[in-house]
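Complex shown without one protein chain; remaining protein chains in place.
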Amino acid sequence: MPNTRIRVPKTALKGDAVEIRAIIQHPMENGFRLNSQGTPIPVEIISEFVCTYDGGEVFRVTLEPGLSANPYFSFYLKATTSGPVDFWWKDQDGTITEASAHLEVV
Amino acid sequence: MKRSEPANLLTRRSVLAGLGAGFMLVSMPVRADDASVAEAIEAAFGDAPRTDGRIAMTLPPLAESGNTVPLTVSIESPMTEADSVKRVMIFANRNPRPLIATMAFGPKAAKAEFSTNIRLSGTQDVIAIAEMTDGTIYQAQVRVMVTVGACDTLKIRF
Partner (left out) sequence: MKLSTLAPAFAVTAVFALAFVLTGAAAPPVTPKSGYDYLTPETRQLQDDDFANPGMLWVEEGERLWSEPAGTSGQSCASCHGDAATSMRTVATRYPAWSQSYGKVINLEQQINQCRGRQGAEPLQYESEPLLSLTAFVSHQAKGLPMSVAVDGPAAQSFERGKAFFYQRRGQLNLSCANCHEDHAGDHLRADVISQGQVNGFPIYRALWQTMGSTNRMFAWCNEAVRAEPHAAGSQEYVDLELYLRWRGQGLPVETPAVRR
């Protein structure tokens, strides 16, 4: 399972725009790199990323090979209620990676 | 300083033929042209009119590596249920595959803004196209110079 790092502040005021950051370790092979035999390494990418919070989606990405390796996203959620912020990545063969962090809204 | 001339990255397809021991085969992917990025945009948005504005893109004017180019996109929108950004698509008009990513903001997004890192295969325009919930489409375009590292065109084992 690829390593992930997520950054959710511990607390936020209700109504705040909270910066959320997420990165997953993945080569995002674009199919153009050649191996030592000179044949292209096949495409292998994370294809989807979703962040959900308080019963709804915050941010969703359909990734293509044109994104850098170890895909990184930062975006803003609106703090409404205390609860988990969930992160979900799916790679092209369907493997799911998940992470979660608690946001306390005061 | 003695050095052999690496392949010119800006040609559409360049192959440096190996001519004896020590030379490496260099072949670069085909770069897109305006036709293929136009096709990709049409496939996504049809022939709906696109207006400049509302999108602010932050990209370095000069990227020393095309492999990791930071991009921030910020779209003016009240982000209410009635009036928000439905989706944003990012294109690069000279990449082998012009579409870089599609982003969508959900009801819990505070603003229509995100940052990420993209790959650019050379100097070109990055195009962001945002579709609003009322169907209007906005676009913005930024030119990024991408310098190729001196030895980056080598296809070497390490």
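Chains: A and B, in written order; residue numbering restarts at 1 for each.
The working rule: a contact is a pair of C-beta atoms (placed from the backbone, for glycine too) under 8 Å apart; a residue touches a chain by one contact, two chains touch by 3 or more.
Values in this document were obtained by computation on a predicted structure and should not be read as measured data.
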item: Listed residues A:17, A:50 or A:69, member touching the removed chain; value: A:69
item: Interface with the undisplayed chain - residues on chain A; value: 3, 5, 7, 21, 23, 25, 27-28, 68-70, 72, 74
item: Touch list for chain B against the chain that is not drawn; value: 1-4, 6, 22-23, 60, 62-65, 67-70, 147-152, 154, 156-158
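Just so we're on the same page, only the chains that are shown with their structure count from here on.
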item: Complex contacts: residues of chain B adjacent to chain A; value: 25, 29, 67-69, 92, 95-97, 99-111, 113-119, 155, 157
item: Sites on chain A touched by chain B in the complex; value: 16-18, 30, 32, 34, 36, 38, 52-54, 56-69, 71-80
